[in-house]
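Here the complex is missing one protein chain, while the rest keep their positions.
== subunit A ==
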Amino acid sequence: MLQKLKPYLTAQVSAAPLAVFRVIFGGMMLASILRFMAKGWVTDLYVTPKVYFPYYGFEWVQPLGETGMHALFILMALAALGLMLGLFYRLSAVLFFLSFTYVELIDKTNYLNHYYFVSVVALLLVLVPAHRHFSLDVLRKPHTWVSHVPRWAVLIFKLQLGLVYFYAGLAKLHPDWLLEAMPLRYWLPAHTHLPLIGTWLDKAWIAYLFCWFGAFYDLTIPFFLSWRKSRLVAYATVIVFHVLTAVLFQIGMFPYIMMVSTLIFFSEKFHERLLQGLKGITRARTPAFQRYSHTTAQPILLYLLALHFAVQALVPWRFILYPGQLFWTEQGYRFSWRVMLMEKTGTAFFYVRDPKTGRETEINNRDYLTVNQEKQVATQPDMMVQYAHLLKQDFASRGIANAEVRAEIYVAMNGRGSRLFIDPTVNLAAEKDSFLPKAWILPLNPNTAPPQDALGQN
């Protein structure tokens, strides 16, 4: 199939959209990194915590200490600047992808879908000749300038963006979202102080409207943006939608990144005029002829990209392989563009037992974990296992070998009252984290006894 598509994919299209995307994305990343550093989050998230929760298989990814982490962020900022300016582009793209992804892999506490999105886009940017048009690299080496790039180099970003939206929309086709308007029914009333729209946010029907509109928007926006006739209206909707999410939710830079990234759906003319305007400011001159970019590695690249998108399309479905309800067990939840779908809060009491004496001690989680980490540990089974192992190690270092760790964890999800989340008798320190289903997660059964009855019987 790829062979048939090849002429279409490799046909030459204007390089302007790709160049604009590079500038915008690099600029947004630079701003995000500076904001992150200015808020002191490098220290808060990667220096002060006593423990970290790396991803399965990436346990070797460790924080680099205070100087190291700040240096890494400065490197990341410089790489983002390189992306934006198109200066030492391949190196910048590789460094940005590696540094950003490394930071994200240190602690899954900080997992956000939009960080994952940034990593994926950064990886794609490594593969495209985004620096051969409207860049400092072209100023340095004028012979590298091209007016056109193969179509796939632009298409992959549209496809990736479309995929993010579409899967975010699919994830919203859930009874909690559509029939209960959860979690928006709980979240929106917290914003009644906002001017103009505030008074409406108390209304249940507004929550339903937001939910249904959100699902419709996510599922259809890639298509409406692709279709020339609907593009302008669709883009206006993009702005409205993301401005609303920025006002209502604490989601940082993400709405703005999406607002500018989706410009890539606009026509070549639009981008060329945009660059023309910018060139007017910078007084740069470009040749009047056309030149195409040829990448010898294209066939291999195309297969790799096909593989990438196959993985992207399949990974969100892996939850089907796990028993139980996805939202409750969170087995196969991450890396699937499931955003804003759950109001899930947990309270976790961990107990460490010395097998020799049989005596048990309760753990003050804050002795080990940050507020964020405690919050995540209380709802995510893989982190519970990691934490149990950390506790076991700590107790071993204090002379209590082979300590057993169990936990009483209560979780409330999308308006269902809190209930026991895992089997409180299981020794979590004896469990190994893996991709296998975790049998000790209790089912989300509406008839489960409330904690009043469950607690204190162990």
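Here are a few things to note about the model shown:
Just so it is clear, a residue touches a chain if its C-beta (ideal position, glycine included) is under 8 Å from a C-beta of that chain, and two chains touch if they have at least 3 such contacts; residues count from 1.
Throughout what follows, contacts and distances are computed from a predicted model.
Between the listed names "ABC transporter permease", "Quinol:cytochrome c oxidoreductase membrane protein", "Imelysin-like domain-containing protein" or "ABC-2 type transport system ATP-binding protein", the UniProt record for the complex's undisplayed chain reads "Imelysin-like domain-containing protein". Within the whole complex, the absent chain has one touching residue among A:197, A:301 or A:444, and that is A:197. Checked against the full complex, the candidates A:22, A:108 or A:375 give a single residue touching the omitted chain, namely A:375. Against the chain not displayed here, subunit A makes contact via residues 41, 45, 110, 112-114, 165, 168, 186-187, 189-200, 202-203, 205, 208-209, 212-213, 216, 218, 220, 230, 233, 236-237, 239-240, 242-245, 247, 249-255, 258, 337, 339-340, 343-347, 349, 354, 357, 359-364, 371-372, 375, 410-412, 415, 417-418, 450-452, 455-456.
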